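Right, one structure below, let's go through it.
The complex appears here without one of its protein chains, the remainder shown in place.
As written, the chains take the letters A, B, C and D, and residue 1 is the first residue of each chain.
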Amino acid sequence: MTPIQRRSDVPFFLVMGGISSCFVILIVLLLAADIAFTSFADFRSAMAKPEIQSSIRLTVLSCSVSAILAVLVAVPLAYLLSRFRFPGRVIIDTLVDIPLVLPPLVLGLSLLILFHLPLGHSQWELESWLREDVGFPVTYRWPAIVLAQFTVACAFAIRTMGVTFDQINPRSEDVARTLGCTRMQAFTQVALPQAGRGVVAAFTIAWARALGEFGPILVFAGATRMRTEVLSTSVWLEFSVGDLDSAVAISLLMVLIAIAVLLALRGLGTLRLGVAASPGARSR
Amino acid sequence: MTPIQRRSDVPFFLVMGGISSCFVILIVLLLAADIAFTSFADFRSAMAKPEIQSSIRLTVLSCSVSAILAVLVAVPLAYLLSRFRFPGRVIIDTLVDIPLVLPPLVLGLSLLILFHLPLGHSQWELESWLREDVGFPVTYRWPAIVLAQFTVACAFAIRTMGVTFDQINPRSEDVARTLGCTRMQAFTQVALPQAGRGVVAAFTIAWARALGEFGPILVFAGATRMRTEVLSTSVWLEFSVGDLDSAVAISLLMVLIAIAVLLALRGLGTLRLGVAASPGARSR
Amino acid sequence: MIRLSEITIEAGDFSLANLSLEIQPREYVVLMGKTGCGKTSLLEILCGLRKPTSGSVWIGGTDVTHYSPGDRQIGYVPQDLALFPTMSVAEHLEFAWKVRGASRKHITAQRERTAEMLAITHLLDRPVHGLSGGEAQRVALGRALALEPAVLLLDEPLSALDEQTRDEMLALLLSVKDATHVTTLHVTHHSGEAARLADRCLRIENGCLVEQ
Amino acid sequence: MIRLSEITIEAGDFSLANLSLEIQPREYVVLMGKTGCGKTSLLEILCGLRKPTSGSVWIGGTDVTHYSPGDRQIGYVPQDLALFPTMSVAEHLEFAWKVRGASRKHITAQRERTAEMLAITHLLDRPVHGLSGGEAQRVALGRALALEPAVLLLDEPLSALDEQTRDEMLALLLSVKDATHVTTLHVTHHSGEAARLADRCLRIENGCLVEQ
Partner (left out) sequence: RSESARDHTPSGLGTGNSPITIYCAASNQAVMEAIVADYRRQRGGNVFVNYGPSQGLLSQIEVSRTGDLFLPADDSYLHMAQRRGLISEMFPIGTMRAVVIVQRGNPKAIHSFDDLLRDDVRWVQANPEAAAIGRITELTWQRLGLSKAAEAATAAYRGNVTEAAADVVIGSADAAIVYDCMEHNYPGLDIVELPELKTAVSQFGVGLLSTSRHPAAAKQFVDYVTSPEHGLVRYREYGFHELPNDRPLTNP
């Protein structure tokens, strides 16, 4: 037997940590630059404005609604794409990436066009129908914000859930079906619990993305104070009047809100899913 | 024995497919609205402009560079976050989401501030140092585009890789280590191949996101024709001179490029990883 | 009760052609054969996880060849166990009844009964992560037994047990066989096991099913 | 060669206190015990996948308690096999040499030799997905044997094999034992296996290691 030699894992951690820290340092520097640029007074005065307060409320609400919707749609879609081979699968798989690719301006414009394109001879138009017959106007109102956020957030949620389901071994769903499950039960009772961390991650990413969303909202929902003003709009409005400090202060506020929400989600995730959802060292 | 009854899986596919199709239909409608708005002639005339041609080149190049960088950084960072519990882990885990949260405008501003914040008494400034001493100006040049794209794309890639590694059972890495692997070898030879689909997905999402990136590029790199003009900038410039048709035509061009790249990636993914990377029905 | 007629299995290079098999209600059949001869594949065709290239599968007088696994009223203990990583042991034992929408009371009663039978009551609150090989195997067995299914398919269900526990489980399987109307197909490598349990013993040899 | 001194294991409710054990070079020790008594845990402490609460582990005269598994020069066949899902059977057999940077020629030679020994040459090109239980078990055995390690830890390595194949593998393990200097700790539930292989047979009983 060759004498036992101990190889160090330090190079591993150095290389991996070194590469990783590039990005972490970049972000810390970005935040530091922002903090250096603004002051606590800016922060407080921004917080005091009634527009900002109503904007915070609308933001948290709309982000939550669109993130929930995004996950609700993403989970079944990603599951179907991951588990079944059907004609048109590749097409759908490619289509769902399109909201990521479209420049924000065009995405907003497309939504606007979609809701206002007169169809046929009767000049039927989705928005007028919604406004006059259903009583639920979308364009330039809060539903437009949610829809704009949803479109992008959902694309990300689908990708996240797709990776999740791809990595979950379909074997336990199969075995569940031998025990009397329908496909639906195998999905809800076996696959979904295993995807717990993925769902949390998808929700997180959808929420964060919805929070940062700006271009499509500006075009599709407009920027009317107290009505379609979310925090990213507020930032832009402050920036437009030359109040950079305040714009940066509001962004930092967004970062704080996001951190609070993300930590809460993470806590919730660990609490609810516990160690069970992580593939354990000896689980089969 | 109760007589065998056959339960239909049709409701499952109806419900899942129904929910999923919401999103697919939305996207198809968006594209349809865009297509209805433009014409093939617009498309051809847009393609003929030398600005657009140089913009296509710069876009494909910068997206590829930033997506590669993003994946290179995301893989080790996500692996560390998923496999190790260390002090500050939660902080880093939250920090990496910040680029998603910051509104595009602010992200661009933050980068700009970071590169131009005078430090200390000497008024040392990153950008002047880079420009004068290193000879590598960033602000308003193509490196600014790559950096802006990288920052956002990397955040998405990290989340995608995070979900991937979370779902991979660390058991096989452990067993690999009993066979003489260092942590580095267990990572490169056992974990990474299993994460194959995740890497492809992360690259896809990073590439697509970089392509759609606009706000931060506009702020950090400017909109100088033929120099810092990527396709999303072109769209916006065309739009700004009131040429909506051309703007929409270029967006559709972006969609086409994206589809080509995504399909190529997907093909590559299936080719290289094959069935092996998917957790098989009977693999252990 | 179970009838395979002219089943052909193909997977990669492996194939088994024209297998036919009939098992009477309440019969306990043990299936043996060299490693890689297709025992697991046969069970998976019975429970619907694998589609035969040709031939048909009958359970209880119904042609279930194209039925989904969930509609075949079987209990299956797979060789790789395939426990559900997010569930506790208790949830495993409750699973089959829960998906059938049984009453809470019934579910609890069945769970307790099964856990006691298999001597895993002390494990009920544990997640499956961390179970020892033998414990995991008994959980997989309990998950299938809890339902008292009409047909039981066991794929080396006792291979990870020490001799004493194996004897206890053998006795348990015998008592289940006597107490319920279950029809069982049991794959094993252990000739002692086969001798004690089998009403009839089959082997797969050179691609054919032969009686012993 | 292997020395455990005053090892204490704790996992959840389970604990084993003050285990001590010494295995001489080239000795073949079989470890038995009731299911859930801690055999796998003991092996995992030896190979470094589990940290003992207290006590120390010595291999070849070195205190390896805090060494990473990769530095302990062992071959481990885990009970759950834990094959690498992305690799072919051939890659499994090559793995241990590849990570040690052996020459391509040596790797190929070792692979062919091991595959022949275990009668899995026909499987070399197959992905592990789709292997039968017994085939997978032999691949896991081959992955550990290929290296000709100084210490071999086997956790029920023959449980999924039919009797004939098991006999062949027993003979193989005996020949490996005679041909190389390997020190082996072998967990099994099969007393016949123990009788044929063991230089010494240990049992975990009531939390203590006893000789049989």
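The rule we apply is simple: a residue touches a chain if its C-beta (ideal position, glycine included) is under 8 Å from a C-beta of that chain, and two chains touch if they have at least 3 such contacts.
Since we're looking at a predicted model, the values are computed, not measured.
**Q** Need the list of shown chains touched by the one chain that isn't shown.
**A** Listed by label, the shown chains it touches are A, B.
**Q** Any idea which of A:31, A:96 or A:113 touches the chain not displayed?
**A** Per the contact definition at the top, the residue touching the missing chain is A:113.
**Q** Using the touch definition up top, pick the residue from A:20, A:55, A:82 or A:139 that touches the left-out chain.
**A** Considering the complete complex, A:139 is the one touching the chain left out.
**Q** From the list A:46, A:175, A:201 or A:219, pick the residue that touches the absent chain.
**A** From the options A:46, A:175, A:201 or A:219, the contact with the absent chain belongs to A:219.
**Q** Name every residue on subunit A in touch with the hidden partner chain.
**A** The list for subunit A reads 37, 105, 109, 112-113, 115-116, 127, 139-140, 218-219, 222-225, 227-228, 236-237, 239-244.
**Q** In the complete complex, the non-displayed chain touches which residues of subunit B?
**A** On the subunit B side, contact with the omitted chain comes from 109, 112-113, 115-118, 125, 127, 139-140, 218-219, 221-225, 228, 236-237, 239-242, 244.
Convention: only the chains that are shown with their structure count from here on.
**Q** Averaging only over C-alpha atoms, locate the centres of subunit A and subunit D and give their separation in whole Å.
**A** From the centre of subunit A to the centre of subunit D is 46 Å.
**Q** Measuring from the mean C-alpha position of subunit A to the mean C-alpha position of subunit C, what distance in angstrom results?
**A** Measuring from centre to centre gives 44 Å for this pair.
**Q** Mark out which residues of subunit A touch at least two other chains, giving numbers and ranges.
**A** If we look for residues of subunit A contacting two or more partner chains, we find 7, 9, 171, 174, 182-183, 279-284.
**Q** Among the residues of subunit C, which are close enough to touch at least two other chains?
**A** Within subunit C, the residues that touch at least two other chains are 49, 68, 70, 72-73, 80, 130.
**Q** Quick check of your reading of the touch definition: is the inter-chain graph here a line, ring, star, complete or other?
**A** Chain contacts: complete, every pair touches.
**Q** Taking the touch rule as given, give the residues of subunit A at its contact with subunit D in the complex, in rising order.
**A** Listed in rising order, the residues are 1-7, 9, 281-282, 284.
**Q** Considering only the defined contacts, which subunit C positions touch subunit A in the complex?
**A** Going by the criterion above, the answer is residues 47-49, 68-70, 72-76, 78, 80-88, 95-96, 98-100, 127-131, 136, 143-144, 147.
**Q** In the complex, go through subunit D and note every residue touching subunit A.
**A** Residues in contact with subunit A: 49, 59-60, 62, 64, 67-68, 70-73, 80, 150, 181.
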